[in-house]
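As you look at this complex, bear in mind that one protein chain is not there, while each of the others sits in place.
Showing chain A:
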Amino acid sequence: MTSLDIDPSDILVRYNVKLEKAMTPKDAAAELYPKDELYRQIAVAIFDGEEDDVIEGLEKAIAAGKNPIALIDDALMVGMKVVTDLYDQGTIFLPNVMMSADAMLDGIEFCKSQSDEAPVSKGKVVCHVAEGDVHDIGKTIVAALLRANGYEVVDLGRDVPVDEVIEAVKAEKPLMLTGTALMTTTMYAFKAVNDRLLEASLNVPFACGGGAVNQDFVSTYDLGIYGEEAADAPKIADKILAGSSISALKEEFHKH
């Protein structure tokens, strides 16, 4: 075996180790949970990604007289926000967000089943992967983060024909459309989607991302906003809710 060895600090820096926050994720989360014990229990279960505990917590809260639909915003969303805030800060990683989001969605379904009222979401977003493209993991992440941030997502899946995208926008009237493409050969579908939307006077902001897509390309069509990472998707949606125009969104999210 080789006798050569090296002190790695002479040749490389593990910046992730150097910059890691002192606090553990659990401690960081503990500071953010709601104070009300009934809500807190649900928030902790969401953070842990434990569906069964989420339902148990909800049952307790409902038994104590809380309105099931109000619990969605007061407990489930609050718990989920702890998770997404810590993800944005780099304290926790994506799989935790996915598991928490699964637990939250189960919780929402449960709350709905306990009431005749319908909950109001922050807004609807249609997500898709470009026609001819099967690379869908980025889209799945985008959809999960949008849901985690309280948006209702209509996920059209992968390899979605342009016609189908247009039909979905007409039918769902979303506040935003997202597109993912990982191949230089498939991303051109976004231009076609843009043109067809404009033809139909559907001026919906069209957030585009994925490996092959770059800012220069997205800048060439009117409705396009380039998103570099999945976490940008809920940020763009939040800005749309706050009234940002497409050109303002381009200004803000086109970082290069």
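One rule holds for everything that comes next: contacts are C-beta pairs under 8 Å (C-beta built on N, C-alpha and C of every residue); 3 or more make two chains touch, one makes a residue touch a chain; residues count from 1.
Everything that follows uses one rule, which is that contacts and distances are computed from a predicted model.
Peer 1: What is the missing chain called in its UniProt entry, if the choices are "Phosphate transport system permease protein PstA", "SRPBCC family protein", "Methanol--corrinoid methyltransferase" or "Glutathione-dependent formaldehyde dehydrogenase"?
Peer 2: "Methanol--corrinoid methyltransferase"
Peer 1: Looking at A:Asn67, A:Ser121, A:Thr140 or A:Asn214, which residue reaches the missing chain?
Peer 2: Touches the omitted chain: A:Thr140.
Peer 1: Among A:Ala30, A:Met98 or A:Val154, which residue is in touch with the absent chain?
Peer 2: Counting the whole complex, the residue in contact with the absent chain is A:Met98.
Peer 1: For the chain that's not shown, point to the residue among A:Phe47, A:Tyr87, A:Phe206 or A:Tyr226 touching it.
Peer 2: Of the listed residues, the one touching the omitted chain is A:Tyr87.
Peer 1: Touching residues of chain A against the unshown chain: what are they?
Peer 2: 1-2, 4-8, 11-12, 14-17, 19-20, 24-25, 87, 90, 92-96, 98-99, 102, 132, 134, 136-137, 140-141, 144, 157-159, 184-185, 188
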